[in-house]
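Missing here is one protein chain; the remaining ones are kept as they sit in the complex.
Just so it is clear, A, B and C label the chains in written order, and each chain counts residues from 1 on its own.
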Amino acid sequence: MLRFIALRLVKAAIILIAIVTLNFFLIHAAPGDPAAVMAGEAGAADELFLQQLREQFGLDQPLLTQLWLYLVGVVQLDLGFSYRQQMPVAELIGARLPATLLLTGTAFVISIVFGTLAGVMASARVGKWSDTLISTTALLFYATPLYWVALMAVLLFSVQFNWLPGFGYETVGGNYEGFARVLDIAKHLVLPATTLGLFFMAVYMRMTRASMLEVSTLDFVKTARAKGLKKSVIQRRHIFRNAMLPVLTLAGLQAGQLVGGAVLTETVFAWPGIGRLMFEALAQRDYNVLLGVFFVSAAMVLLFNLITDILYRVVDPRIRAS
Amino acid sequence: DPIAGGRANVVIQPEPPSLMLGLVQNGPTQMVAGNIYESLLRYDENLEPLPQLAKSWEISEDGLTYTFHLFDNVKWHDGEAFSADDVVFSADVFLRETHTRLRSTLEHVESITAPDANTVVFKLKEPFGPFIGVFEGGTMPIVPKHIYEGTDYKTNPANNHPIGTGPFKFVEWVKGSHILLTKNEDYYIDGLPYLDEIYWHVIPDAASRAVAYETGVIDILPGGSVENFDVSRLTAMDNSCVTDKGWEFIGPLSWMWLNNREGPTADKRFRQAVMYAMDREFAKDALWNGLGKVAQSPVSSSTRFYSDDINKYDYNPEKAKELLAEMGYDGTPVRLLPLPYGETWQRWAEAIKQNLEEVGIKVEMVASDVAGWNQKISEWDYDMAFTYLYQYGDPALGVARTYISSNIGKGSPWNNVEGYENAKVDELFDKAAVAVTKEERQTLYTEAQQILTDDVPVAWLLELGFPTIYRCNVKDLVTTAIGINDGFRDAYIEEK
Amino acid sequence: MTDPVSSASAPTPVVTITDLQISLPEGADRPYAVDGISFHLNAGEILCIVGESGSGKSMSANAMMGLLPDLVSPTGGSILFDGIDLLTLSETQLLDLRGKRVAMIFQEPMSALNPLMRIDDQIAEVYEAHGLLTPSERKKRAIELLTEVGIPEPEKAARAYPFQLSGGQRQRVVIAMALALEPDVLIADEPTTALDVTTQAQILHLIADLQKRHGMAVMFITHDFGVVAEIADRVAVMQFGKIVEEGTAKEVLDHPTHDYTRKLIAAIPTLHTGDASAPIETAPALEVIGLTKSYRSGGGFFGGPERIVHAVKDISFKLGTGETLGVVGESGSGKSSVGRCLVRLQNPDAGSVLLDGEDMAHLSGEKLRTARKSIQMIFQDPFASLNPRSKVGRIIAEGPIAHGTPSKQAYARAAELLELVGLDPSAIDRYPHEFSGGQRQRIGIARALALEPKIIIADEAVSALDVSIQAQVLDLLDDLKKKLNLSLVFITHDLRVAAQICDRIAVMQRGELVELGTADEIFNAPKQDYTRSLIEAIPGRQRELEAAS
Partner (left out) sequence: MKDFWQRFRRNRGAVIGLVLLLAVILIALFAPLLFPQSPWKMVQRPFLPPFDMGQYPLGTDALGRNVIAGLAYGAQVSLLIGLVSTVVSLAIGIPLGAFAGYFGGWIDDSLMRFTEFFQTVPSFALAIVLVAIFEPSVMSIIAAIAIVSWPPVARLVRGEVLSLRSREYVEAAVLSGQKTSTIIWRQILPNTLSPIIVLASLMVATAILLESSLSFLGLGDPNMMSWGYMIGAARTVIRQAWWLSFLPGLAIVLTVLSLNLIGEGLNDALNPRLSRKGK
């Protein structure tokens, strides 16, 4: 197992470098350069000013040199310096990461728990009206644009009823401490996490249902029934565990996207997370920040792939052996 | 009577890149940092100077010597004493290197000296009419010499913790969330400021900003921070006031760049047709909530030396069609770049596109984000493009730059981007800048305006009215032509 | 229905099924899976139910367990067990019965166990389901049971996961589970079909043995008359959901009364070897020298340790013109690998395959394409070997067209070939799914013939077919071989089949060719122990020998 993990880590590192390189070229292909954007923002600009900026950011060097310098930095976990924010990228990302992880993590947990639960329920009542209800609801969530749900949710729960805050991470200037602060953040979390979770909830529901139905046709379920086991025991012990394998794969994929997958939600709910950072960085051609976000997100994807694989090994003895 | 205490919750949009006003002078930076840093003067709504760091000043008869007498009990936020040396350092050393706009003004200056700790003297090479207008916070912010002298300004660690002389001190900046300023207890004017603290909330989404105001999280929405569509609803709320004052100094004027070099827009008749084709009153009402004013001239009506004696263009599609027929417009499509600054601008471009298509001009909209827009404009890669620029109170500071031929050059979206060349106009602007008397200047500027409105180098749209929305119990928020950029010094909150 | 002769021993029926009718959902191939069948099952006897695929054998068994699939339900009759009609019981009442009084073994040993659970946990579940014993006792019993069914190293096997056991071992585990609570009735639904001969023999032995020791009633479902001959006390023959004949094993096998039974029994290949025509060594159509093939899996840049399987080890033989060479051996012995190397579907590691003086093993590209014309293959599975989306004509004509025959001519030839293999030429315009298994296999044969090969490799070409159809196809092959003077390499694990059609037989074990001789020599005077064990494992051989003597 340790050997496996070590090998996978080496492999991941190599892939990561390749990804960083590709991203680098991708981003530099965009029109507009950061110096011009900043000059534009400053309200006045001349050649001298632009030259200063380019020199400062190292943008006057050949692209390959820039790439090399960047890669050397990345290897030492130095993600460079944000042009616009005048801060190390790692620090910027570090400051935004917790908010994003909180949001997407909560959405992830919500979606996986309720999604699989609904899926199991639907599969147990396959063909009945409750199955139809659950499946149709899931399909609806699945078909609805996330940002639209978000808008409607804000309109309803925040504006109409004023039950929940419609934007932000916490009450700015509320100066809450300890538990009050946790509660405050939790309140802010409800709407975005639920909206973000809805879509994935639907995905998990559909997947779980299909997988449960699929597994329940397998031979060993018949064996289990022939033993005289109760239906609930069979559902739980035999069907559910086997049905979770594909769900696990999906969960791994989604977990990987936790970092960069919430651009829309973060935008609509003004959530100070990575997704928004990325979007703003893109608009400002703040290359290093953008690359940094992609780097972190790719690293996250690879990390979660690894975790999924390890989990898979724990859950499925067949893979452990091969 | 003003009451001390209280907190202001203000929206800041977009999040500024930095709060070091000496290095970055864009709108959001100045809005926050204008309360941290100060300059020598402020200006009232008629653009007459008011004291700030300078309690009094004199201009010599020949218009060549400006002498400022500074307050003598001023301290930097870190406790160090402020003196005339700081002013000399800022204007002559620091800003010359970092402040593009001021740099060109300073070309008229021969020397800056500090005869004593409380006096600063600017000597000019020749008379320069607008010079009294450059002592505003965003134009000449005074930075601490003891922190910056001899350092690399751009990477000085103090940039992350700005130190100024202003009524409020920097406390913290949680990126993506908020900026907190607190009262400067040692402010040199007794009793000021009144407020204890200011929270600047970063809310990236316009709709959320409106909601924030409605739900009471926010007390003040500076101009431009909510979409215009929301303005009437927000101002209709209880205890909600609105003002469009506070933008006189900046005088934002919007127009469409028209590429004078090539394509149909190179033809003066086409450009005039564009002016006639646009229904600017409709845009003002539907998109700007009726605020602002249809622009008739390159000079904003609130700016000095505006003249009414010019060619005016009303909404007249027939006239536009005639002009197009006369020039023999062949239906070549023109590319239109909207300003990527939010929904209002987007809608506006769509409306204008419709206006133009109705008179037979084929328009192709080109989408781009801020960076792409900047690049396209700077590289002259457009046919028509929305923009708005500041007037800074004087045609020499904010108007001439768009029309004089010496200002043609790729690489900046703020110069003569349209490529208009007219020796007569060049001469008029040159002379007007250094003319000594007001009357002389007015004559020259009027003539320039007449030529320009006839040539239509750009298609003027509106003198923008940016409404500041605030709770009515916030008093004295906007008292100068600089608006809330330096407004919190005098603001106070009255009991409800 | 009861046998008057043996009524003296007065067997007591444990289960009595009367007029059982099971309806199928709409759109199925017939309205009832089982239509009014009646039989009984006595304590201490093995009742074999035989019949071709789809005749309703499994449905009858499932009905007894109350495990019918959704939408399939009993619509009439009764299943009396212990005086209670099982059909009237509720699901909860059935739960008590299942596993405890009536137990079942399923066909597919590979998938009958939960892949994620350890063996002992799965066995212990049987006790848990009925609330018996403490957890630690259950595990102990599990090991005892595993010992009883003859699994080597039962302690280790108990902690293993299913994938770590071989097919035969898994089937033993399933049997152990079924025996856990010493049920009165054991239902075995084709428990050995998926296993190779030797393993099959062991399992049959085990079931018969356990049945005697525990005195259970066993209902054994199979379609293999060899198996019936081996273990049955009584036999019931099913066709289209009805029981067409029932009686003691002896009666049914020796004196079948119903036509259908007779047809089935007649189709069983006998162990009697063929015409024993002398081996034709004179003009070898194909010569194989030192053929070697091993498979590597895993390894690579980042992979785990490499695993090497030596599937074919240094094999040499000659194939005479017009000869049929059988290749037999247990599962995994490398038969298919040899066949695939001959036609270069697999690249051999070493050795040569001489065909018309060309070494097939070292050709490539255009030359290989040409050489392949004279050596073709008939595949095992008549369902998998025809592209479901191509019309039959196309399937047959494709080869010649690829070799440059004008398409019109190729299609005309296809029609002729169809006729040759006994199909209507109009089949050209139909899709494979419109044919039965036997017909499909004929299409496969026609395809192999289309390129006018000299040699045909048949890899388990009849194993997927019903006995009666199997017989037809074998006849056809024999016929064609003579007509076209083909040489045939016939790969099979069914020694009966080999005995019937092969001139010579090669026996393979673990990649090696251990014995090669005429069919007669192999069956009557095997030189190797391995060959002998294979022959002894043929189900029903004992009875046949007795009958013969």
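In this section, a residue touches a chain if its C-beta (ideal position, glycine included) is under 8 Å from a C-beta of that chain, and two chains touch if they have at least 3 such contacts.
These numbers come from a predicted model, not from an experiment.
Trainee: According to the contact rule at the top, which chains on display are touched by the left-out chain?
Mentor: Every shown chain touched by the left-out chain: A, B, C.
Trainee: May I ask which residue of A:48, A:75, A:140 or A:314 touches the chain that does not appear here?
Mentor: Considering all chains, including the one not shown, the answer is A:140.
Trainee: If the hidden chain were put back, which of A:155, A:245 or A:310 would touch it?
Mentor: Among A:155, A:245 or A:310, only A:155 touches the chain that is not shown.
Trainee: Given the contact definition stated above, which residue among B:17, B:292 or B:338 touches the chain not shown here?
Mentor: With B:17, B:292 or B:338 as choices, the missing chain is touched by B:338.
Trainee: Which of these, C:172, C:372 or C:454, touches the one chain of the complex that we don't see?
Mentor: Of the listed residues, the one touching the omitted chain is C:372.
Trainee: Tell me which of C:239, C:385, C:487 or C:500 is the one touching the absent chain.
Mentor: C:385
Trainee: Considering the whole complex rather than only what is displayed, give the residues of subunit C touching the chain that is not shown.
Mentor: Contact residues on subunit C toward the absent chain are 25, 70, 343, 345, 369-370, 372-373, 376-377, 379-381, 384-390, 395, 398-399, 402-403, 444, 447, 450-451.
Trainee: Mind pulling the subunit B residues that touch the left-out chain?
Mentor: Touching the chain left out of view, subunit B contributes residues 206-207, 210, 227, 229-230, 233, 282, 286-287, 338, 340, 343, 346-347, 349-351, 353-354, 357, 364-369, 372.
Trainee: Residue-wise, where is subunit A in contact with the chain that is not depicted?
Mentor: 15, 18-19, 22-23, 26-27, 29-31, 126-127, 136, 139-140, 142-148, 151-152, 155, 159, 213, 217, 253, 256-257, 259-261, 263-264, 267, 275, 278-279, 282-283, 290, 293-294, 297-298, 301-302
In this section, only the chains that are shown with their structure count from here on.
Trainee: Based on which chains touch which, is the overall arrangement a line, ring, star, complete graph, or other?
Mentor: Line.
Trainee: Please tell me the distance, in whole Å, between the geometric centres of subunit A and subunit B computed from their C-alpha atoms.
Mentor: Measuring from centre to centre gives 40 Å for this pair.
Trainee: Could you grab the centroid distance between subunit A and subunit C? Build each centroid from C-alpha atoms only and quote it in angstrom.
Mentor: Computed from C-alpha means, the inter-chain centre distance equals 50 Å.
Trainee: Based only on mean CA positions, could you tell me how far subunit B sits from subunit C in angstrom?
Mentor: Once rounded, the distance between the two centres reads 88 Å.
Trainee: Touching two or more other chains, which residues of subunit B qualify?
Mentor: none
Trainee: Taking each residue of subunit A in turn, which ones touch at least two of the other chains?
Mentor: There are none in subunit A.
Trainee: Quick check: in the complex, which residue numbers of subunit B touch subunit A?
Mentor: Per the touch definition, subunit B meets subunit A at residues 7, 9, 14-15, 17-18, 24-27, 100-101, 154, 159-160, 174-178, 180, 197, 199, 201-205, 207-208, 211-212, 214-215, 217, 368-372, 374-376, 378, 390, 409, 411-414.
Trainee: Can you name the residues of subunit C that touch subunit A in the complex?
Mentor: So the residues of subunit C touching subunit A come out as 65, 67, 91, 94-100, 103-104, 106, 108, 111-117, 125-126, 128-130, 161, 163-164, 174, 177-178, 298, 302, 304.
Trainee: Show me the residue ranges of subunit A that touch subunit B in the complex, using the header's touch definition.
Mentor: So the residues of subunit A in touch with subunit B come to 30-34, 36-50, 56, 84-87, 92, 95-96, 99, 151, 154, 158-159, 162, 165-169, 171-173, 267-270, 272-273, 276-277, 280, 282-285.
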